[in-house]
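And then chain A:
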Amino acid sequence: MTFRTPSRRLFLGGALTTATAGLILPRRALAQEAVNFQLSWLHSVQFGGSYIAQNKGYWSDAGLEVALQPGGPNAPVEPPVVAGTALVGISAADYTAAAVNQGAPFKIIGVAMQKNPFAIASLAENPVNSPADLVGKKIGMALANMPVLEALCSINDVDIAEIEVVPTQYDPAPLVQGQVDCLLCWATDLPVAMEIQGVESVTMLLADHGYAVHSQTYIATEDSLANRRDQLVALMKGEVMGWQDYHADPAAAAALTVEMFPDSGLDLATQELQAERQVPLMFSDLTEAEGFGWFTDETVAANVETLALLDKPVSADLWDRSILEEVHG
Partner candidate 1 sequence: MSGALALRGARLPGGGLIGSVLAVAVWEIVARLTAQSFFIAAPSAILLHMTEHAGLLWRALGVTLWAAFRGFVWGNLAGVLMALLVVLLPRGERLISTLALLVFCLPLVATGPILRVLYGPGDGPQVTLAALAVYYTTFLPVLVGLRAAPQGWFDLVRSYGRGRMVALREVRLPAALPYLVAGLQIAAPAAFLGAMVGEFTGAERGLGVLTVRALRALDLPATWSIAVITSAVSVLAFAAVGWAGRRLDLAPPQVLLAAPGQARRSAWQGPGEALLALGVTLALWKGTMELFALPRFFAKRPEDVWAYMVSGPGAEAHRAKLFAAMGETLAFAAPGYLAGLALGAGLAVALTLAPRAAAFTMPVAIALRSIPIVATAPLIVWALGRGAAGTIAVVAVMIFFPTLVACLHGLARTPRAVLDLFEVYAAGRWRRMLGAQLPAMLPAFFASARMAIPAAILAVTTAEWLATGRGVGALMATVASTSDYGMLWSAIALIGLAAVLAHGAVVALERVVLARTNAEQLAR
Partner candidate 2 sequence: MPDEPRPDIRLTGVSKSFGAPGREVPAVAPLDLRLAGGSMTALVGPSGCGKSTLLRLIAGLERPSSGEIRIGDESPDDLRKRAALSVAFQDAALLPWRTVAGNVALGRSLARRPRDAGAVSELIELVGLSGFEAQRPAELSGGMRQRAAIARAMASAPELLLLDEPFGALDELTRDRLNAELPPLWEAHGATSVLVTHSVAEAVRLSDRILVLTPRPARIAADIAVDLPRPRDAVVLGSEAFRETCGQVSAALREGQAPGRLAAQ
């Protein structure tokens, strides 16, 4: 059991020099450059486009060998990206904003989820259809998401003191068991699980009630933006192509996911449902017009506004469109 860092560092140093060399030499002449891509959760169709990119060779064609690193409950995305062990990480604008406020040199270089997937899930007999319905209810949520609820309340003039917060983790059981009236969760996640288990639920997307926070954003360090642009462009290009394929056939993406990760305990029906449910969050008129991952000054401004409510003040230059411009250009 030896710590691998020294050799890893050496190796990264090597990757860096080859990257700089790549600016001068024609890229095709280069051998595959290995980079890590840090996902934000365990493997699932949530990252279906990336699997397609890898499976169809969109990255290897561009001379990039991408290793997809799964996340987990105790695997924050920011540290490996800051440390340089991962070139790009999947984060969300609010997490990135918090990290930047703590001194992390991040830029958001692409937005996979135009609409934030946060939702309030409730049962049909006691539904939450609008933020006002939250009053007097017990909401189950991970404590880390407290600021999300606070922002929703303040945008919609709901007194948060009227809502009882019950800390829950990961699982929809407290809602089904009646410990809580509703859950703060991802629309593509717990409601899908409940539906597969035969429990009908009502979901209210926060994004439909003024909560504008980009999710599943691609983050990279300023250093990478300056020194590893080629790799970033190649990686994002593969992503864009992968997600376009995904859009064309989400079910195929779900099938690919289950096939690629046979040891992850994925269930095809769940993956198909999730794949379908995340389409409206990721693809919009905007991406139709400008391409996958795009963001405009307006969407950024809306994010800055919501993030201020979340007590994560950021300026618009947290977003950097230059990589996307190269990809789509």
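As a selection rule, all candidates are chains of the complex that A comes from, given by their letters.
By definition in this document, a residue touches a chain if its C-beta (ideal position, glycine included) is under 8 Å from a C-beta of that chain, and two chains touch if they have at least 3 such contacts; residues count from 1.
Just so you know, these numbers come straight off a predicted model, no measurement behind them.
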item	value
Complex partner of chain A (touching, any copy) among 1 or 2	1
Complex contacts: residues of chain A adjacent to candidate 1	1, 3-5, 8-9, 36, 38, 42-43, 67, 69-76, 78-80, 82-83, 85, 95, 98-99, 101-104, 142-144, 146-147, 165-167, 169-174, 176-179, 189-190, 193-194, 196-197, 199, 261-267, 270, 312
